[in-house]
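Attaching a single structure in C-alpha cells format; questions to follow.
One protein chain is absent from this view; the other protein chains keep their places.
On to subunit A.
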Amino acid sequence: MSLLDRELSGVVMTPDNIRTKKLSLVANLGVAVAALLVSAALVLGLGIGNWVLVVVLGWALYLVGLLYVAGRVEGRRAARNRAWKSLIYSACILAILPLASVVWTLVSKGVGRLDGDFFGTSMNNIGARDQNGGAYHAIIGTLEQVGIAALIAVPLGVLGAIYLVEYGRGKFAGTVRFFVDVMTGIPSIVAGLFILSFWVLIVSPWFNDGQPRFSGFAASLALSVLMLPTIVRSTEEMLRLVPGPLREGAYALGVPQWKTILKIVVPTALPGIVTGVMLAIARAAGETAPVLLVAGGAAAINFDPFNGNQSSLALYVYQQAGDASKYAPARAWTAALTLVTIVLILTIAAKMLARRNSLTR
C-alpha cells in the first residue's frame, strides 16, 4: 500500500473532496478586517503615524495574511495567484486616487472665478490688490496660436503621411518614419528653444530693426513642430487602413495617382485624420513652455499674432501660479479649469469621432 493510498483510504470521494478547495469570501474579508485591526492597534498604539499609515500597513498585512491563509487552504500556487491579483487591483485603485483629487480640486477651486468678468477682461492694469482681472487675452492667444499652428502643421503632416503611405519606399522612407516617431518624444521646451534661436533671435530681427521680437506667431511655429509628428503618425495609420482595391479601382478607371489620393484615399480616411488632428490640437493647446519662451506673455489684449507679445491660457495659469497676489491662485485655478475643459472636450469629441469611424483595425 503506497503512501498516497494510505492517505486517501479514509477519504470518501464526495464532490467536495475532488474539487480543489477555495478560500471563501468570508475568510478573505476576515483576513482583511484582522489586518486592518492589527495595523490600527500597532500604529495608533505606538503612535508612529496617522490613518494613512494604518491603511498602508493594513494593506501590506492583508497581503501577507492572504498569502498565508490561502496557502493553507488552496496551496502555494493558488495563493500566489490571489496575492498578485490583489496587487494588480490595488495598483488600479492607487492610480485613480490622484486623478480624482485633480478633478475635484479643479472643479472646487476653479468655479470661484467662473464669471463674466473672467472671460471678458484681460490682466491689463490689474494690480496685486485687485480682485478682478480675467483671461480674455489668454483665450484669444491660445485660439490664435493653436489655429495658426494647425494651419501650418495639418497640411504638412497630412502630406508627409501621404508620402509615407503612397510614395515612400526604401531606406529614405524608413528613415523618415523612424524620425517621425523619434520626434514625438522631443520635449516641448526644446521645440521652444529651437524657435527661440531660429525665429526670434535670427529671423525676426530682419523685420524689426535688428531687435528680436516675441510674437504669437513664433509660438505657433513651436506648437506646429510639436503637432507635426502626431499628425503624421495618426494620418499614416488611417491611410494604411484604406483598402487597396479602392485605389486599384480608381487606377483601373484611368485616374492618375495624385487624383486617386486626393479624391479617393484621403476622403475615405478623413474621419480618422480629423480625430488625429483634434488630438494634436488638444495637446498643443496645453503646452506652456514653448509659449513662455517665444511669445513672452502679455497682460493686455493683443489680437495681432505677428506683432508683440501674446499670452496663452496655459502660460496664464503658469504666470498666475507664480504671482504673489493673494487673488492670483483663484485666477490660476479658473484658467486651469477652462483649459482642461477645452482640452477634454476636444479629446472626447475626437474619440467619439474615432468610434464612428468605419475604418477600424
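Everything below uses one rule, namely that a contact is a pair of C-beta atoms (placed from the backbone, for glycine too) under 8 Å apart; a residue touches a chain by one contact, two chains touch by 3 or more; residues count from 1.
One rule holds in what follows: contacts and distances are computed from a predicted model.
Novice: One chain isn't displayed here; going by UniProt, is it "succinate dehydrogenase", "Phosphate transport system permease protein", "NADH-quinone oxidoreductase subunit E" or "ABC transporter ATP-binding protein"?
Specialist: The correct option from "succinate dehydrogenase", "Phosphate transport system permease protein", "NADH-quinone oxidoreductase subunit E" or "ABC transporter ATP-binding protein" is "Phosphate transport system permease protein", the UniProt name of the unshown chain.
Novice: Decide which residue listed in A:Leu114, A:Leu143 or A:Val255 touches the omitted chain of the complex.
Specialist: Checking the options A:Leu114, A:Leu143 or A:Val255, the one contacting the hidden chain is A:Val255.
Novice: For the chain left out of this view, which of A:Lys22, A:Lys326 or A:Lys351 touches it?
Specialist: Going through A:Lys22, A:Lys326 or A:Lys351 one by one, A:Lys351 is the residue touching the chain not shown.
Novice: Can you work out which residue in A:Ile126, A:Val180, A:Ala269 or A:Ala298 touches the chain that's missing from view?
Specialist: A:Val180
Novice: Which is it among A:Ala40, A:Val73 or A:Leu156 that touches the chain not included here?
Specialist: Missing-chain contact among the listed residues: A:Leu156.
Novice: Identify the residues of subunit A touching the omitted chain, counting contacts across the whole complex.
Specialist: 48-49, 52-53, 77-78, 80-81, 84-85, 87-92, 94-95, 98-99, 101-102, 105-106, 109, 155-157, 159-160, 162-170, 173, 175-176, 178-191, 193-194, 196-198, 201-202, 225, 228-229, 232-234, 237, 240, 244, 247-248, 251-259, 261-262, 279, 282-283, 285-289, 292-293, 314, 317-318, 321-322, 329, 332-333, 336, 339-340, 343-344, 347-348, 351
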